[in-house]
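Here the complex is missing a single protein chain, while all its other protein chains stay put.
After this line comes subunit A, so read on.
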Amino acid sequence: MPRLLSSALALRRDPRILKIPPYLSLLCILVGAVWLFLLPLNEYSRRTYISENALLPGQVHTYFGGSDQNVLRAYKQEVNSLVGKSNVEINDKLESIVKGLGLKTARQNFTYSAAGRTFEGENLYAILQAPRGDATEAIVLVAAWENVKHELNKNGVPLVLTLARYFKRWSLWSKDIIILLSPDSIAGPQAWVDAYHDAHDSSRVASLPIKSGALQGAIAIDYVQEHRFKSVHIVYDGVNGQLPNLDLINSVVNIAGGQMGMGVALQEMWNHNDKYPDRLRTMLRGMLKQGLGLASGPHSSFIPYHVDAVTLQPFGEGWQDEMAMGRVVEGTFRSLNNLLEHLHQSFFFYLLMHRERFVSIGTYLPSAMLVAANFTIMAIFLWMKSGQPEVPAASTPESSDKDAPTPTAERDLFLPLAVVALSGSLSVIPLYVFNHVPESALTPLFYLFLVINTLLPISISLTTTKLFSPTLQQYHLVKSFSLLLLGMFLSSLATLNFSLAMLIGLLSAPLSFVKPYSSPVSRIVGYVLLNLTSPPAVLLASAAIWGLNVGDILREAAVAWHVTGTTSAVVVWCVWWPAWLAGSVCVLGQPAGQEGKVKRA
């Protein structure tokens, strides 16, 4: 072993070894990307299963139906008469209905301001006290007055009222049931769940007058369509890419798909044939949503508080009616009611590719880690390269002695550290500005930033060249440090939000391979190519691909930042952008030593 080690150490000095790392890091990126595309295959994904035996999904007979249909029709009439009225008027009427059922009700005001807009409203909620419980645990049933697309939840609200009336008649609940009727799908539930856990800013969000026990789960109903439906769409993405426990999704799939015989869809894949392309598409859509980290429904705000939650959306033309939807909720609530402890058995990190197929973190994480590792490999490689003397060792007579190791060149760390620190500290500016200007200024500001972003590396490069005339070694060190930081952040991020780490990792992969070019033409070509992968350019390109307005995207990001606390912007501006900036400065670099060499030759 020692012999092996020492020969490995001797090999370290071999010049051929230094040629390997760039290829190794390219290989890492390729393997990481290919890995992702292998996941939907049968060999790499698994069938879902219920881990928590207490859930027993679909094992109970559901009784919702019959005369409840008449009740629902009556409530629908009442709700229809409220369309177009103000939030307070709606709540007055709904509160009188819920009070009439014999539930405790309360209201909560909230005001958020973001991107120059104000989001305010009043939540109404009611607590059905469990006949067999002691108010230590609760399940939440949410219906927002309008969904994320601002369509009126015309069937959802009456259905929740009917279910509340129906649940009140049963004596088997061992957990309190909280009915939450919020004016919108994002800010309202967020304010409520923040206040429920006393994590709210009391200047903007009122505290809750009455509370129940620890929340064990939440189901939101987003039932817009008026006609009969075919399948249920389960929305499960939480804020910042967090996901509910897989057992909850499996239970709903089991109850809706198995017991009730309706279809189940995920990630807006309305028709899924369970073949490779559809699986891949479902997975990639899920990853994109996870990476963006935005709230996708009323359930999203619950997940950061470790309350497993999903939104159920009926869709399609079929023969299922509101009663069937109600039975799905009833069945799910009966399962949650069985829980003896918080959902913890099944996975929290997974990628779903079909309603009954998933991959867990152990299988997919290596792909993001490989992409992150490529940056670390390059950073180590550049560090070693920067330690080699610029003058070839062959010119010195002592080099004939084989035992003598090549001397390590002294590294000048100050300038590289300063450049990396500068690009890191500049990143606070776009982060602050894009989250704090009013909506109307966002689009012009973005184009202004695009221009500044193009000129900034040029000016930094010119200034440093003029003032410090950095050597090639210093450029290597700039790149080494920035890649080291990037690799470090991405590997940490991969454990928190896999998709975002993967996305940023692939987009910044070109940064591994940039270097100061000697000829002006290749320098310009390199800079232009690098500019195509800059954060604002990618934002512009994705806006064009999905046919969205850049201003709208930025507004949504700012709203998400202020209301739901989405942190994707931090990753984009404070991790990706500084690395890109340092990379661009390297591409534009004109190392001082290089010119001398050209002159000598």
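Heads up, the rule we're going with is that contacts are C-beta pairs under 8 Å (C-beta built on N, C-alpha and C of every residue); 3 or more make two chains touch, one makes a residue touch a chain; residues count from 1.
One rule holds in what follows: contacts and distances are computed from a predicted model.
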Omitted chain (choose from "39S ribosomal protein L13, mitochondrial", "Hypercellular protein HypA", "UBC-like protein" or "GPI transamidase component PIG-U") - UniProt protein name: "GPI transamidase component PIG-U"
Touch criterion as defined above, residue of A:336, A:351 or A:484 at the omitted chain: A:484
Selected from A:35, A:166, A:315 or A:349 as touching the chain missing from the view: A:349
Absent-chain contact - pick from A:413, A:525 or A:570: A:413
Contact set of subunit A toward the excluded chain (per top definition): 2, 5-6, 9-10, 242, 306, 342, 344, 348-349, 376, 379-380, 383-384, 403-405, 407-408, 413-414, 484, 488-489, 491-493, 495-496
